[in-house]
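Every protein chain of the complex appears in place save one, which is left out.
First chain written, first letter: the chains are A, B and C, and each begins at residue 1.
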Amino acid sequence: MDSIPILSIVLWLPLIAAVIVLFLRERRAMFAVAMAGSALSLILSVAVWAGFSPGDGMQFRESFDWLPALGIQYALGVDGISLLMVLLNTFLFFLCIVYAWASVHDRVKEYLFTMLLLEVGITGVFLALDFVLFYVFWEIMLIPMYVLIGVWGGERRVYATVKFVLYTLFGSLLMLVAILALYFVYGNTTGVYTFDILELTQGTYGERFQLWAFLAFFLAFAIKVPMVPFHTWLPDAHVEAPTTGSVILAGILLKMGGYGFIRFSLPLFPDASQAAQTIILVLSVIAILYGAMVALMQTDLKKLIAYSSVSHMGFVTLGIFSFTQQGLDGAMMQMFSHGLVTGALFLCVGQLYERTHDRRIANLGGLAHRLPIFAALFLFFSLASIGLPGLSGFVGEFMVLLGAFVADIRIFGVLAVFGIILSAAYMLWMYWRVMLGSLKEVHRRLEDLTRLETAILAAMALVTLWAGIQPQVFIGIFTADTSGIVQALTATEVSSALIK
Amino acid sequence: MIIPALEYYLVLGAALFIIGLLGVLVRRNLLIVFMSIELILLGANVTFVGFAVALNNMLGQAFVIFSLTVAAAEAAVGLAIIVALSRHRDTLNVDEIDTLKG
Amino acid sequence: MNSETLLSLIFAYLALACVAFAVLVIMLRNPVQCALALVGVVFHLAGIFILLRAEFLAAAHIIIYAGAIIVLFLFTMMLLNLGVVERARQFHVQAPLAIVVGAILFLEFVVLTGATITVGAQGAHSPAWVAGQGGNVQALGQVLFRDYLLPFEIASVLLTAAVVGAIVLAKQKPRRPRSSSQMGVGEWMAERYEKAKTREQDPAEPR
Partner (left out) sequence: MVQVAWLIPALPLIAFAINGALGRTYLKKRTGIIANAGVLGALVVSVLLFVAQLDHAEPETVSLWTWAVSGDFALDIVLRVDALTLVMLLVVTSVSFMVHVYSIGYMDNDPGFWRFFTYLPLFVFAMIMLVMANNLLVLFVFWEAVGLCSYLLIGFWFERQSASAAAVKAFLTNRIGDVGFLIGLLLIWHVFGTLNYDEIFSLAPVVEAARPGILTLICLMLFVGAMGKSAQFPLHVWLPDAMEGPTPVSALIHAATMVTAGVYMVARFNPLYVLSSTAMTVVALVGAFTALFAATIGLTQNDIKRVLAYSTVSQLGLMFMALGVGAFTAAIFHLATHAFFKGLLFLGSGSVIHGTDEEQDMQRMGGLFGKMPVTGATYIIGGLALSGIIPLAGFWSKDELLGATLLSGDLGYLLFVLGALASLLTAVYTFRMIFLTFFGKTRMAAERFSHVHESPRVMTVPLIVLAVGAVGAGFVGVPPEHGLIHNYLHDTFLAAEFAGLVHVPSTVFVLALMAVSTVIALLGILVAYGIFMRRSPAPESVAGLAPPLHALLVNKYYLDDFYDAVLAGGTRTAGGLFAWFDLNIVDGVVNLIGLVVRGVGGGLRRMQTGRLENYAFSVALGTALVLAFYIMMAR
């Protein structure tokens, strides 16, 4: 498989499909091409998984010079960390496009084009091994997202998109500055001017520089994650985004933040990461509890789930900045699970909205009478979101907590545990008010899920269950790579302790 | 090998450039603004050729060819725009065309 | 009077004429006259090029500017019937300021020309080499078609694009309800003429 540039194929296939879609007129044909493109991308990424050997660092690497004068390459590669994200990404995109078949009837061509472009952008972020390439994908992905919310969104979509784009752009511009600074600092000390991520990761940087660069990267990632208090773009964007937009936003976009922390912040700036640990842990715990508290009082279903994302992603940062193997693995699992579960929840809400044209919790009730299949699946994902053991949500939270206890930051672990009570409270209360009780008169004629919709949710449910029962299948992908990061970190900790 | 000295040509180029610039700045008629732009290009051409001869380098002259190309293309497109514009907005007054305003 | 003085005198005449015509271009009211003044600039500039032994460029300027571009201008003017229209205020309010700034810029150019410009290394294309090639035209051809062939070709692409663009732009139909697609050209011009006259007489016309 070495001779085939399989990663490039995974990456660019959706773009090819997108271009073909542009030349088609028939809705059926457009969907056929789009589905084929994303399905092939999914299959190939699974093939990459099959051919992947855990623990061997970056694999399936491709690189050739792009702008050699500046040390810029087109370089792709996967390790376990990015592989899991790519798998999640291609999986969700495929399902979203299938879902769109049933739900999107307005500007189909543009919609599919945008979605496929978005897929390319996000996959690129996870595959890029060159900072410039990474940054390009990181920014490119904003545009289709902007279009997706701005065109197919709700009433206040303009406000939401502008907020979303400005917010994230602000963060990423600082990151660009930091990337350039990194380039010059590394070049000045070693004489090699390169944007190669792996090479730059090998370098060591002064403490002052680390601090500033860490801060710039931190802002970009913290806004993406999003950490409290940078989270307010999220509820607005989610509420206004179309269903698939929300799925992608919650499912993958947020993971780019966590991925960034693991891939860049920790290896590049170990000392600064150590220095910032306490602050970030405090912010994480605040996110967990605060997000849950705010979610409790939301009246809009999508906002509730959006705030629950804030809470869940708090576990991710908590795990990452515990600097332990279990914490990092837990953060990865939490990201994976959150992508699946929250994505599925947004799909559920979308399906509900298509039927009732209402997302306000107070106006719903007793829907389980009319929608038994939906009720079962919605309950399943609500429980997974609560972190019910046996489903994927639990694995991540549990391992993050393990990490917190191992790292002797028990107080944060103990506080975070209380988040799981609150998460049960807001989810179950919401489920009760929406699905249980007596049915409202206006909802007497609702139809249950179609086969297609059931199949989509069932596919996600199966993976959620799988990841809950046998998480080792997924942990095994990346645990060797995270352990490398942890070892590097603890090594610097020891060395800096020796210096002191 | 250049008579009179290079500076004279440069000053001539500058003069043409400035006059063209002034035309752009003060005239309200779009057509004349365009002609002024041609003047600016001509000023540049003089400078190019002056340097080319002073430095014994044909590149300067070759570049003027490209400058001519630009001038021709610009004239063609510009005039087409003028025609379209006058049909569309009934005016060639520059200060009435202010859709660039934010 | 040696040849040097003679050449200097010729240069002085040509340069002064260039500047004078250029000033006319931006001062005259009637665009047609402006265009004719531009022709004057171009012809004298061609003279200066000949003075510089750039015969090909001199010819090219006359052919392209006088023969193509300015004709195009005149044609547009006739098409839009502009010669008659322009009796309104010709100059912009910012004119005095602009003249001051222009003067300052010119002074700065002159200062820079006199003070800081140093002539760099001599190139390979000495008059002897040019003569060896068989003259200015051949020499330019050598440079253009051998060393700079690709840029030259790209320039042709640019021209093609400009032609296409010009056609597309000019072919656009006006979006007004009383569109000229139903009118003949003459009818349309007449209508424009009427409009222009009323605007001229209207004192409340915006600047």
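In this text, contacts are C-beta pairs under 8 Å (C-beta built on N, C-alpha and C of every residue); 3 or more make two chains touch, one makes a residue touch a chain.
Computed from a predicted structure; not experimentally measured.
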Worksheet item: Which chains here would be touched by the one that got left out?
Response: A, B, C
Worksheet item: Given the contact definition stated above, which residue among A:4, A:67, A:158 or A:297 touches the chain not shown here?
Response: A:297
Fill in: Contact with the hidden chain (one of A:148, A:280, A:420 or A:449)
A:420
Discussion item. On chain A, where is the contact patch with the chain that was removed from view?
Written reply: 163, 166-167, 228-229, 231-233, 290, 293-294, 296-298, 324-326, 329-330, 366, 368-369, 372, 383, 388-390, 394-395, 398-399, 401-402, 404-406, 410, 413-414, 417-418, 420-422, 424-425, 428-429, 432, 435-439, 470-472, 475-476, 479, 483, 486
Worksheet, complete the sentence: Note that chain B touches the absent chain at residues 21, 24-26, 33, 94-95, 97-102
Item to complete: List the residues of chain C that touch the chain left out of this view.
Response: 92, 94, 97-98, 101-102, 104-105, 108-109, 111-112, 115-116
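Just so it is clear, only the chains that are shown with their structure count from here on.
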Worksheet item: How big is the gap, in whole Å, between where the Cα atoms of chain A centre and where those of chain C centre?
Response: 58
Fill in: Centre distance in Å when chain A and chain B are each reduced to the mean of their C-alpha atoms
53
Worksheet entry | Inter-chain centre distance, chain B versus chain C - centres from mean C-alpha coordinates, in Å | 6
Worksheet item: Given the complex with chain B, which residues does chain C contribute to the contact?
Response: 4, 7-8, 11, 15, 18-19, 22-23, 25-26, 31, 34-35, 38, 41-42, 45, 48-49, 51-54, 56-57, 60-61, 64-65, 68-69, 72-73, 76-77, 79-80, 82, 85-86, 88-92, 94-95, 98-99, 101-103, 105-106, 109-110, 113-114, 117, 119-127, 129-130, 136, 139-140, 142-144, 147-148, 151-152, 155-156, 158-159, 161-163, 165-170, 172, 174-175, 180, 192, 195, 206-207
Discussion item. Taking the touch rule as given, give the residues of chain B at its contact with chain C in the complex, in rising order.
Written reply: 1-4, 6-12, 14-23, 25-29, 31-32, 34-36, 38-39, 42, 45-46, 49-50, 52-59, 61-62, 64-66, 68-77, 79-84, 86-88, 90, 92-96
